[in-house]
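For reference, the structure I am asking about is given below.
Only one protein chain is missing from this complex, and each of the others stays in its spot.
Letters A and B mark the chains in the order given here, with residues in each chain numbered from 1 onward.
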Amino acid sequence: MKILAKYEFDELVNKWIAEDPREVVGATHDGTKFVFDDIDDAEELRLDYDLTMLSPKKYFFPQRERLVQYDTNENDYAMVQDWSEESRIIVGIHPYDLVAIEQLDDIFIDAQGDEPYRRKRENSVLIGVTMQSVSEHSFAASMGTARTETGYDLLVTELEDTYAIEIGSEKGSGLLEEAPTKEASLEEVEAVEEQKAAVESKFEKGIEFSPKQLPSLLKEGYDAVEVWDEYADGCLSCGTCNVVCPTCYCFNVDVVDYMTDEVGETRRRWDGCLLEEFAAVAGGENFREERVARHRHRLMRKGNYLYERFGDIACVGCGRCTKQCVADVADPSEIYNELWRSVNA
Amino acid sequence: MPEKIEATDHGPVHYEPEPATLVRREAFTDGDSVFAFELQERDTLGHLPGQFVQLFIPGVGEAPFSVSSSPTDEGPFELCIREVGKVTNAIHDLEVGDTVGIRGPFGEVCDIETFADNDVLFIAGGIGLAPLRSMINYVLAHRDWFDDVTVLYGCKEPAEMLYPAEVRQWEQSDIIDFRMTVDGVPEGQTWDGNVGVITTLIPGLNLDPENTYTVVCGPPVMFQFVQQELDEKEIPHEQIYLSLERRMHCGVGLCGHCQINDLYVCQDGPVFNYEVIKNRPEALS
Partner (left out) sequence: MSQTKMKPRVAFFDFTGCEGDQLQIINLEEKLLKLVEIVDIVSFREATSAHSDDYQIAFVEGSISRDHDAERLEEIRSNADTLVALGSCATIGGINAVRNSQDFDTVQKRAYGDDADRIDSWEDAKPAAEVVEVEYEIPGCPIDKDEFLRVVTDLVQGREPSLPKYPVCLECKLNENTCAFLREDICLGPVTRGGCDAVCVSEGTRCWGCRGLIDNPNENAAFDVLEEHGLSVEEVTEFYNMYFGWQQTAEVEQ
């Protein structure tokens, strides 16, 4: 663990901004809310944020992304991959988002070999931050994601006048090379541990059982229609809970032509299983026509389906869906708790 | 024991389609045609019977189609496509010589080789013949691996018949037991065969349930009734396979559109063992 004075950390970030070929982005405030965005100066960083609008997954799997460009003019006929490989230093990622990115890495890189994701992901550096504020909507502690020992290149914890920095990778240590760091003292190491532990007690919400029990709870609760209906009745099927989720990764691919048949591109865009058309096929059949089926699918996916497939509980408890759902029917902790009570009644 | 053919490993996914030329097309009905494509940069598609490809039409979009030719067929690979939407309409507008994009082949299929030394029963309803045809012809190309081979094919009316020339060959062939039925015969069409839904063909079969492997493809509502009949015949569920259809945007287990509960049709299917999917409520509803 290294120690760097706060002003030195700011200088280091500003040095990256000035000299590093990678774009520096971080948690910042846009006037109305916290977001991950470009920063021009370390002063713009807000490492005290509680929850950003979207997770940093958008840097590897952007909201909209060109995949292929085509030109069907006779002499130039081509259909070629044309996605970006941008590289970034991302500053200020909370542990639950680091966990979410690790899960997406498993899926996009290790399991399915999605190159547009892999290139951007591997070109990026993840600088995590120990949470200082906790959103009223978050229940990460109960999901075991309020702290993490993996998934970061550097992890920054605020102490009084300094930052304690844990190094998670060579990429991370490379960033510190020229910084005037000193080794952390035993007291400082303890202070970091205290910080991390203290955060866990700040959460107002939580699931009332171990996340390990989620897969079997959902399997058992699949037919607990009264619970699912209670939430689906108020659901607007707007897809918001999907697109703000740090582990949702479904997408649509559209063709965008440049006003002629000859030249254009395919573009993937985040999609959501709550949207009515999501499971419809050409010819009219819709395999999740009922709102309740779509509502349940999201929560099954988070707590059971992806676990069965990849071994991770895909809800990290960040609280974004809860915060953004205008109908107030998306809160996974509330729904899972109610299901728990219903199944164990 | 016949040697199992291995699926092609495509490696990392770049989403770049490879160019293929439409070399032949033939209309079977008003809305159903077969399209034969040749890849421009390699000789063969390298698919397994039952696998699918993503076909891309510049300016229009991409959609999944089961390959309807068998890997044992020489020459270009075939897709039998019904006109039902934007992409399929555009495919029907293609002319011989046009270029399209192909990704794949994709999908997990049943190892037909494991059916060896057993009877094989294919049940196809309507456009469901398209994916089954790759398996039927694969089995016929290796006819001596299998015992009895039976094909049941049902369509709405005589004019809806796909692959009519091949159907006539199957009817006359003495290496398969081919039986066909139509739901009805509208005025102006002639038909001297069976009339009735496809399930009516099953009771008359003399099946040896322990030694029969069945592959079914058709509209979702057909499955349920076919399954009832197969249960009457006591065919073990582990020996029944279904080929399912869903919308897909990637073909590689990511986009989520084809998900049936926890399963992805593009990766766990499109050919599923009935034992695996019978407890997935979203599979056949």
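Following the convention adopted for this analysis, a contact is a pair of C-beta atoms (placed from the backbone, for glycine too) under 8 Å apart; a residue touches a chain by one contact, two chains touch by 3 or more.
Only a predicted model underlies this, so the values are computations on that prediction, with no experimental measurement involved.
**Student:** Could you tell which one of A:Thr28, A:Asn304, A:Gln324 or A:Asn337 touches the chain left off the display?
**Tutor:** Counting the whole complex, the residue in contact with the absent chain is A:Gln324.
**Student:** Just one of B:Thr29, B:Thr44, B:Asn89 or B:Asn118 touches the chain that is missing; which is it?
**Tutor:** From the options B:Thr29, B:Thr44, B:Asn89 or B:Asn118, the contact with the absent chain belongs to B:Asn89.
**Student:** One chain is left out of this view; which of A:Glu220, A:Asp257, A:Glu285 or A:Glu334 touches it in the full complex?
**Tutor:** A:Asp257
**Student:** Could you tell which one of B:Glu18, B:Asp98, B:Glu113 or B:Asp262 touches the chain left off the display?
**Tutor:** Of these options, the touching residue for the absent chain is B:Asp98.
**Student:** Which residue numbers on subunit B touch the omitted chain?
**Tutor:** Given the touch definition above, subunit B has residues 59-60, 86, 89-90, 93-95, 97-98 touching the missing chain.
**Student:** Contacts of subunit A with the missing chain: which residues?
**Tutor:** With respect to the unshown chain, the touching residues of subunit A are 32-33, 35, 53-54, 63-64, 233-240, 243-244, 257, 259-261, 269-270, 272, 275-277, 291, 323-324, 326-327.
The definition used in the following text is that only the chains that are shown with their structure count from here on.
**Student:** For subunit A versus subunit B, what separation do you get between their C-alpha means, in angstrom?
**Tutor:** Result: the chain centres lie 39 Å from each other.
**Student:** For the complex, which residues does subunit B have touching subunit A?
**Tutor:** Residue list for subunit B touching subunit A: 11-19, 56, 58-63, 82, 84-88, 99, 101, 220, 245-247, 249-250, 252-257, 259-262, 281-282, 285.
**Student:** Using the touch rule from the top, collect the residues of subunit A that touch subunit B in their complex.
**Tutor:** Of all residues in subunit A, those touching subunit B are 67-68, 70, 72, 77, 79-81, 83, 107-108, 111-116, 118, 222, 249-255, 257, 261-262, 264, 266, 268, 271, 273, 278-283, 285, 287-288, 293, 297, 300-301, 304-305, 308-309.
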